[in-house]
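Selected chains from the complex are presented in situ; the others are not included.
Chains here go by letter, A and B, matching the order in which they are written, and residues are numbered from 1 within each.
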Amino acid sequence: MGNDTLIEQAAQPAALPPTPLTIEGASVLHQMLRIRWAAWRTLTKERQAELMAQAAPVLEEIEKAGSAVFSLLGHKGDLMLVHFRPDFVQLNRVELRLATLGLWDYLETTTSYLSVVELGLYDSTVKEWSRLAAQGVQPHSEEWNREVAAILSRQREAMASRLYPEIPDRKYICFYPMDRRRGEAKNWYQVPMNERQRLMREHGMVGRRYADDVKQIITGSIGFDDWEWGVDLFANDALVFKKLIYDMRFDEVSAVYALFGSFYVGVRVPAAGLGDLLAGRLPA
Amino acid sequence: MGNDTLIEQAAQPAALPPTPLTIEGASVLHQMLRIRWAAWRTLTKERQAELMAQAAPVLEEIEKAGSAVFSLLGHKGDLMLVHFRPDFVQLNRVELRLATLGLWDYLETTTSYLSVVELGLYDSTVKEWSRLAAQGVQPHSEEWNREVAAILSRQREAMASRLYPEIPDRKYICFYPMDRRRGEAKNWYQVPMNERQRLMREHGMVGRRYADDVKQIITGSIGFDDWEWGVDLFANDALVFKKLIYDMRFDEVSAVYALFGSFYVGVRVPAAGLGDLLAGRLPA
């Protein structure tokens, strides 16, 4: 395929950049935490209440500022906190703020994920690249850069609510990180732009069939964490996660080019319900 | 193969969906636990009895509600708890309930597995897809969706006892997770539906030869955990696990497309026997 790809690329206007346009929004941190049940149980009810009372206003505040709490299933953690913030400094501040709570002595971080909300613009890219090429605008020339900046700016405005989303109010969350394969024979980063556009469009059509049942937020993590993208799905029926992802697994782009990390499934819990959870009760 | 597959797919009625129909039942959590022997031994007999007395009614209750206890062999854990429940919220409640027992200070979770009972309907899929195609019903059209919903509903009813199974009453359990390979050259998710049906049928015929000796429960975990399926085998003679799995390993579908995770083997123990186990005695 390596050679074919080269030939196809040669057949394109030589200098068209291979990287699709993307726009970015909120910075996002997923924190997976284990409750230190044995240590927590050694505390008196009074001390537990004291720690919860100290934590409550902080939790409420971060929830208002774009964080959510989930009760995780299985051994990968008991809690997952998902934080949406304007930038990494704000995320780091949330981390530090939580770490200084007395309650934090009874939680331990098992893993985490750092990323930013990302919208990939394959369709716009192909359309705009073609237009600029037709106008003879040289890639990476000043004019090109100006045009690209304008396109991105327009898109950011139009997509603002998707770039800085509310955390969808559904019962269940499913989070997992993923990569595009860079294998010796099958390599996403060597597939021509038009072909990638086609594959992503097909992929999007599967997703659209589930639009009523699942809300999806894609975040990009190239340069930030150990996989290239993070996927958050939100639904009231957890079975939908399985149906959607199984369906997508037969898409050509997923079948051939998708590699998956660990899956985390949790039940949404209001921040105010954390005390219940630490008492062994899942808030209604 | 990539190209051949595309050609074969092109030769099929273009839009037939590649995803087989599945029906789902009970939500299942496997919890692998290590006994903190040294800490347990520091307790007086009275304190041990007290903790067991507190735990006993909870264990009995969850056993009645669809859980079972196994004494694991080897270092991967001393205990495995397997919970069958109607949904993930119920599973999360079991986890929280157990975590708040005093006895839980003397157990630590080493790993877990989250999945739902799944029956894959390759034969029905091929039959029904063909029928709908012959009738000119467009995939994912309203009529198609209505028909599929009806098929699944009939199947769920007919298979109710397999979707919500009793935990088979055998001496030994063998649990392992598995994936279908998505390699650069051999990729299950690019094999045409008819071929997958044929391979799964062959695979099923091996299993049928062991039907008297082994009870099998397949659970699906795409979107829920780090492998695609979980397999639970139950038998009175542990050697049968080896014979069955070795036989299957030569099946084309397993030989080429099956990837296996860790294997867990345990001896069934009544929940009421946990005190014996913690005293170093395997209940009869």
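In this section, contacts are C-beta pairs under 8 Å (C-beta built on N, C-alpha and C of every residue); 3 or more make two chains touch, one makes a residue touch a chain.
Because the structure is a prediction, the values reported are computed rather than measured.
Shown here are 2 copies of a single protein sequence; counted across the entire complex in this file, the number of copies is 5.
By definition in this document, only the chains that are shown with their structure count from here on.
Each chain gets one centre point, the mean of its Cα atoms, and the points for chain A and chain B are 28 Å apart.
Taken together, the chain B residues at the contact with chain A in this complex read 2, 17-19, 22, 24, 27, 29, 31-32, 87-89, 91-93, 95-97, 99-100, 102, 104-105, 109-114, 116, 140, 182, 184-185, 187, 189-190, 220-226. By the touch rule above, chain A contacts chain B in their complex via residues 35, 37-38, 41, 71, 73-76, 78, 171-172, 174, 176, 181, 183-186, 209, 233, 238-239, 241-242, 244-247, 249-250, 252, 254-256, 262-263, 265, 267, 277, 279-282.
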